[in-house]
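Left out: one protein chain. Kept in place: all the others.
Naming follows writing order (A, B and C), and every chain is counted from residue 1.
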């Protein structure tokens, strides 16, 4: 066991998979860094995740691109159809708007349209998340939206081990997988197994056991949910915290099992307040386990307006552990 | 009262609003038609909705564009910030992938980012829907996805009167509104009031009253729900059918009122099976009216895979009145 | 070109024409699920390009209008017809259909429903060929209308920046749906655009079998040899509507282009050929095409079992 940050774990996982399989290439803006600049050093991505890859594996496998997301995400998709296993980075998920056709129509549907005659081992890495004053176009979380597109797998790690492990599974998957990394977690450190084992797509994790209510939380919200559970314990409320890790396919069995035990569901998620992940889980659970529910499920999501910039406003927009605690208590009293 | 088709009503509404307000302009591909072609006639859009506008209002207000959705949707957005009230057409909602940034980041957020210092009276018209063998990239319904983007209003008319009336409200709105027209409904005829009155955004409509269950249905599915309700009546089941007409903002009060009466909720919607409109409504109702629900809510949506082309497969993908009937009966028995 | 090359091209071109004619008839008879966009007028150009390729090492992506491209590459016509008709035995068992023709085994990586969407994908095929050193190249077809789409413009640049072996083929038929190419494209020429991005570029009259073949071979060889991208703009007529059934009210009937198949016929007849050769070839091509489309039409609707496999996989 070693201690490392989420960005270090991702970096290590990149090194591992690229060393093991020379069909894996990495594509994106500034992921090598300094392309065409004389005399400088490798950058390794704006968050350091791809550091050292270019010097180790060469510019042929670590490819800097112009700011042309449509062309290079499409290129990665086409490469995945023809024998390579590209990992392509879209710097922020907010930027996916400019290349959304290549994601929602091309990458998501090509394997289906071929009737599975080719695999599409494409990994799209991106960042997400608010809380650092990045404003309306550098702070969104779009995992719910992306999960609504049939044909895409979407994973949102909350820990260094899961980040590395999900990346390893993504590059080995048959279809396109989007790995969404919360900006606020890159510096988050935790222990990992030395060989950074793969984490199966579609398998969630019980972060903390409890009997009174089930909290489903994603990415950075997992840590808020843990803090909330800790606080709730002091009031005698035992919350079970589940990190689904993969949004699509969702580990429905794990969620149902927990709700059947607790009878109460709270979903805490940074994506859309309307038709987002929280709605998907609440709808699914209510449809599948209505009789087991003892109280109305609760969604803890940001406000249904764009992400504001100013600190006070952003703090109001973004739920905290406190928000979860309050919502959980209300539910227990109901 | 007059009888007309949905496309005729939309065409009439375009004539009405353009005659009443010369700040309204229409922008899109082939909406004038034949631009740069000598000797031909005006086309008026691939579904005839913009017919006669160019000859009446001139090419300065009815603008054909290159196939450059990003540039012209963005242009319409910028025009809406600076005094015009553009109606811009994206031929199929499936094509919004190529201009999604201008929709999700620019149009949706600009008014918020200005702190409301300007209005953004932008109407985006588009078509949607499966059932006519158009395949995976000409058949999608993305109203759930679009509604998840804070800052957008989304309306989906099911009748000629609503189509015309919602268009009239959209052009008068302060913020961007997306009007989604189901391809299968253009030829659908019904009576309309002669002056095609505006239909308020955010106001749903009780299509049929009932006491046993509430069916929330959108666009073409409203007609399937009506047929289902008619059939269910023969089995003694009285279904209330509600057409929310506007997806965002949603007429929550109308829906809650109905569910409080019936205790049962079925949502029938052609958009995404995961994190789509059905999930949003089921989640909202369960959170807001849990105690009133007598049975698990039900979602009737297409399969969670891209739209297939072949007739048998497309029929399997797309729910019918029969699917609604079956789901409703199961719910009543549960 | 040898007479043999010309007659081969003639037979193939007539086969494509007849195949699409039969599809149009099937469509009129209600046998085709969706709208079909016919390649009438582009057959010669597409056969010329195909003759320059090394298939399936080379991989091609095409637009919504790709029936002719598929046949030019040698895609199995019955599987193609079944796909377009949504019948059992289709390339993708009818999941894709007329705008999503996929046959990588013949070199057709895919056609596309989104104008321009196929172009970035071709860069990927080129990147694979380059990285895996297959010696192959990629070809991406698109229309004059698509040349105004961001996906295409970005791709021209990216191909140059990364030095990818890809041949862009812009079929300029003068129209994007009802809109004239001359209206929709600023600047003086699409060639100039491509050159400004740093591409080697050439224009051909796509109705001239000799010039089209020569130029396609030259550019394909250049891409293969240098590993760099090139751009071919080919003028071709759109002999029918945007889609089959388009009334084309926006277009006058006079001033339509002549048929490149007639031009090829004239070239063949101007050589010393046996009496009746041309008519024989034509009727054979037409009979073959008709038989295949008939066979496809008679096949049962593609089953829906393919869906179940995808549903199951999505859950797992």
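Quick note on the criterion: a contact is a pair of C-beta atoms (placed from the backbone, for glycine too) under 8 Å apart; a residue touches a chain by one contact, two chains touch by 3 or more.
All of these numbers come straight from a predicted model, not from anything done at the bench.
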| item | value |
| --- | --- |
| Among the chains presented, those that the missing one touches | A, B, C |
| Hidden-chain contact residue, picked from the options A:7, A:50 or A:70 | A:70 |
| Residue among B:81, B:124 or B:328 touching the omitted chain | B:81 |
| Touching the absent chain when the full complex is considered, from A:198, A:231, A:305 or A:332 | A:305 |
| Absent-chain interface as seen on chain C, which is shown | 148-151, 153-154, 156-161, 183-188, 192-193, 195-199 |
| Absent chain, residues of chain A that touch it | 29-30, 33-43, 46, 64-71, 94-95, 97-98, 132-138, 303-305, 308-317 |
| Where the unshown chain meets chain B, residue by residue | 23, 25, 60-61, 63, 65-66, 68, 70-84, 86, 101-102, 105-106, 110, 112-118, 150, 174-175, 202, 249 |
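Quick note on the criterion: only the chains that are shown with their structure count from here on.
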| item | value |
| --- | --- |
| For chain A paired with chain B, centre-to-centre distance based on mean C-alpha positions, whole Å | 31 |
| Chain centre separation (chain A, chain C; CA means) in Å | 39 |
| Mean-CA-position distance for chain C and chain B (Å) | 35 |
| Multi-partner residues of chain C (each touching 2 or more other chains) | 93, 95-96, 100, 112-114, 117, 150-151, 306, 310, 314 |
| Contacts with two or more other chains, residues of chain A listed in rising order | 70, 101-102, 105, 112-113, 150 |
